[in-house]
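Only a single protein chain was left out; the remaining protein chains are all shown in position.
Chain IDs A and B follow the sequence of writing; residue 1 opens each chain.
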Amino acid sequence: MSRSSCLVFLVLLSLSWVPQAPAATPLSPSSEECLDCHGSVHAGIVADWKRSRHAAITPKAAMQVEGLGLKLSSKQVPEALLNTSVGCAECHTLRPEAHADSFEHNGYKIHTVVSPDDCAVCHAVEREQYAANIMSAAHGNLADNALYNDLERTILGTAEIQQNRAHFTPPDAATRADGCYYCHGTRLVLAGVEKRATDVGELEFPVIKGWPNQGVGRVNLDGSRGACTSCHTRHHFSIEMARKPYTCKECHAGPDVPAYKVYETSKHGNLFAAMGSQWNYDHVPWTVGEDFGAPTCAACHISLVVTGDGAVLGRRTHQMSDRLPQRIFGLIYAHSQPKSPNTTLIRNKGGLPLPTDLDGTPAAGFLVDAKEAATRRDTMRSTCRACHGTAWVRGHFERLDGVVAATNAQVRGATRIMQTIWEKGYAQGPGSGGSPFDEAIERRWSDAWLMYANCIRFSSAMAGGGDYGVFQEGRYHLNQAIMEMGDWLKAQDGAGTEKR
Amino acid sequence: MSRSSCLVFLVLLSLSWVPQAPAATPLSPSSEECLDCHGSVHAGIVADWKRSRHAAITPKAAMQVEGLGLKLSSKQVPEALLNTSVGCAECHTLRPEAHADSFEHNGYKIHTVVSPDDCAVCHAVEREQYAANIMSAAHGNLADNALYNDLERTILGTAEIQQNRAHFTPPDAATRADGCYYCHGTRLVLAGVEKRATDVGELEFPVIKGWPNQGVGRVNLDGSRGACTSCHTRHHFSIEMARKPYTCKECHAGPDVPAYKVYETSKHGNLFAAMGSQWNYDHVPWTVGEDFGAPTCAACHISLVVTGDGAVLGRRTHQMSDRLPQRIFGLIYAHSQPKSPNTTLIRNKGGLPLPTDLDGTPAAGFLVDAKEAATRRDTMRSTCRACHGTAWVRGHFERLDGVVAATNAQVRGATRIMQTIWEKGYAQGPGSGGSPFDEAIERRWSDAWLMYANCIRFSSAMAGGGDYGVFQEGRYHLNQAIMEMGDWLKAQDGAGTEKR
Partner (left out) sequence: MSRSSCLVFLVLLSLSWVPQAPAATPLSPSSEECLDCHGSVHAGIVADWKRSRHAAITPKAAMQVEGLGLKLSSKQVPEALLNTSVGCAECHTLRPEAHADSFEHNGYKIHTVVSPDDCAVCHAVEREQYAANIMSAAHGNLADNALYNDLERTILGTAEIQQNRAHFTPPDAATRADGCYYCHGTRLVLAGVEKRATDVGELEFPVIKGWPNQGVGRVNLDGSRGACTSCHTRHHFSIEMARKPYTCKECHAGPDVPAYKVYETSKHGNLFAAMGSQWNYDHVPWTVGEDFGAPTCAACHISLVVTGDGAVLGRRTHQMSDRLPQRIFGLIYAHSQPKSPNTTLIRNKGGLPLPTDLDGTPAAGFLVDAKEAATRRDTMRSTCRACHGTAWVRGHFERLDGVVAATNAQVRGATRIMQTIWEKGYAQGPGSGGSPFDEAIERRWSDAWLMYANCIRFSSAMAGGGDYGVFQEGRYHLNQAIMEMGDWLKAQDGAGTEKR
């Protein structure tokens, strides 16, 4: 290759990414008007959109795709949307009456926050599935559960020691939006309107509390819940991006839910990191072996996965729990998936809004039964078997069952010490009207289940290697927490401390 | 570039990855028969293999490569294997009498678990080197060392507090396989046979305990140890993948052995992450500067590395310690490499199976001597010098020597406190027949050497930046552990606690 032809080649390579006007796909006059200003003012947004499938195809053409490649799932799409690309105006002026933040803008009724109910105009099936996804209820499941709220208060609040006890000033809106609700989703509220000077004179805009936010359970200004942009990042809405594990990592990174960290340390994550630049992330359906050589998060949990000869291994779902028998994180014990995405309905025997009792007994009436759990596990297994023999897959899941049982037993041991501490009055627990989360020793207890038992289970579930299950916030630390709790109890016994 | 030619270009790009039947390389009739069913049933495996060098070349052709490019190291290969690709049957029917899991399957004697001794038919030299690699003994080195077993018990077991002390229910097989032995390798045991319904009727298969596993020291069903697939991931066996650091990360990620984390924070890791997509990972030999611009794990520890004018900087080795004078992790003190991969043979002065005494004195008779250590360091250095001047390289290793000495001294301080605690009877140590690992304060001691001193040394050894040596489980935490141990001892002294 001569130097000049090499140069030409590299220039062409780089050009291939430069956004090009989608010549064949007509833009609506409204969207054209948007682009007149916003193409300059928000160059990044527009460049992003130009690279999107929304810019390159009309809904009419998208509806004509036959078979498994169909992405536009609504049976009907309003006539007015059919024959242009899906541009600015198509989404931001949709259903104006439904959106509390709709405002007059150059003759249009614009709303800032596009919601799942807007997307559902073309993607009805996905929106339906997502509404059954526990993620869509993530705001209320935290904000409307008194017990979780108490935990939230002791994490996000400002702790101060007064008379030997921690007192918590409740967190303000900034801290809540920046903390738990970054992922759980804020509740958006229209707080008024304001005038702002712009390049084209003074204009009026809505003022929205809780904005910006892209949390999975965001409560929108049309009452809908969720943000499709959590995963399908605005304004490219890229299926490639949603299929890569980095998207899931935004909310599944910390020790409370270390899915990404475990993934990247697993053989699957190794394959993705080492060979994934050669894979195709855009094909629908997604062909195992041909398009990709190892699963990303999406392959196991969401995507429509097929084999080269067309067999469907997993149907596309936006209800992630479709392939999950158990919830292995976030709560004191691993337990079967809840029946309803609204987990505030759950009550354990003690009347607490928890899916298990403190001894681990499941609140069975609110959780899927063994048969449903088995069905979900089978759905997951059929994807595994594209690359693994039956004995391998069975061995893997048997091991996971063992690990879930073992970690539940370990947490039971930790909880018994905690209960002894409460009973002896060394700390004030729920039995005496106290919070189970507002003392230092209680936090060592929550370390045990919220951090370490979680990590161990994720590591097992994803064949994630020994480190995350052992030395990286795993078994080493779980037993350390239990031993320290034992030491603390012994010291209190020795000190003759009495009930405060 | 017009849109259409751009499209053509991208299609071609993506096509270039689609697995293609290796037209020129004949498949054996046996393997062809395998593919008839398994091409559908295990589409992912087959697609993976089709992309491999094993699918693209016959052993005969591979043996004719001259010079440093030779990959097939056996001098002789059985006639029957010479003239077809290395397909399913070639490996999974090899040496059937040697494998306890061989079973009748459509007229063939198949074994599920292909072992290093199978691979050695073509790759005898690598298998030989690997047998001298401490990794190959990783199962027994842990399972057959009473002291390490005690640590394992207190990590993997289920801790419960009874009469103020932690008691540990021994871990079950699931937890052991999922924990330490995920990396160390399980012992595979044939547990029987079972009948399973398949697409082609009921068939009989072996039942293997400890399966699945790809740990580096797996004890196989033919008695051999190791799993080539730990690094050469099945069924692509990709040299590219083995040379990328993600493979090593599977087992070298946690704070006990943070090689990958330190690497990715180092200048070398930065170069790999930023520029590595432009490198070539397949060339054998591997030419520094031309093929790659900074070392990955493999470049320093394993690969055959040459300069553009053909000088050999490092010969290929599968005995990783060939270039390593010291072991800087996993044990109480850094020490010279053991002579034998079987470390259960080692005894320190006190008769414990440890490479040093509790004061750091090496069990010298079991460790390589200073001359051998110097030779190994020189081997490592010659790779460094491809990109670094002599003064740079010397400065780097002098600094490492200083850091190893300093961390050993720090651990000695921590150990002295621990010994005082044992002597005063505040905890039960080996002197009084107790375990050194089963009390909370003992775990703070093991934090000091198993986590923090480790991290500091890795950070120094790999020029890994300040964070992993200081604030990320480094010196900040090492001194914190020592100060907390001092506080704990002081509190016990104050409490007048007596020997339990």
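Annotations
The definition used in the following text is that a contact is a pair of C-beta atoms (placed from the backbone, for glycine too) under 8 Å apart; a residue touches a chain by one contact, two chains touch by 3 or more.
Computed from a predicted structure; not experimentally measured.
The omitted chain makes contact with just one of the residues A:128, A:150 or A:256: A:256. Across B:29, B:433 or B:494, the residue that sits in touch with the chain not pictured is B:494. Looking at A:173, A:312 or A:370, the residue that reaches the missing chain in the full complex is A:173. Residue positions on chain B in contact with the hidden chain: 12, 15-16, 20, 23, 264-267, 269-271, 273-275, 277-280, 288-290, 293, 307-309, 311, 385-392, 395-396, 398-403, 406, 409-410, 413, 416-417, 459-460, 463, 465-472, 474-476, 478-480, 482-487, 489-491, 493-495, in rising order. Touch with the hidden chain on the side of chain A covers residues 1, 3, 6, 9-10, 14, 17-19, 40-48, 51, 112, 154-161, 164-166, 168-169, 171-175, 177-184, 196, 205-208, 211-212, 214, 233, 236, 238, 240-241, 244, 246-247, 249-251, 253-257, 277, 438-441, 443, 450-451, 495, 497.
Simple rule for what comes next: only the chains that are shown with their structure count from here on.
Note: centroid distance chain A to chain B, computed from Cα atoms, is 33 Å.
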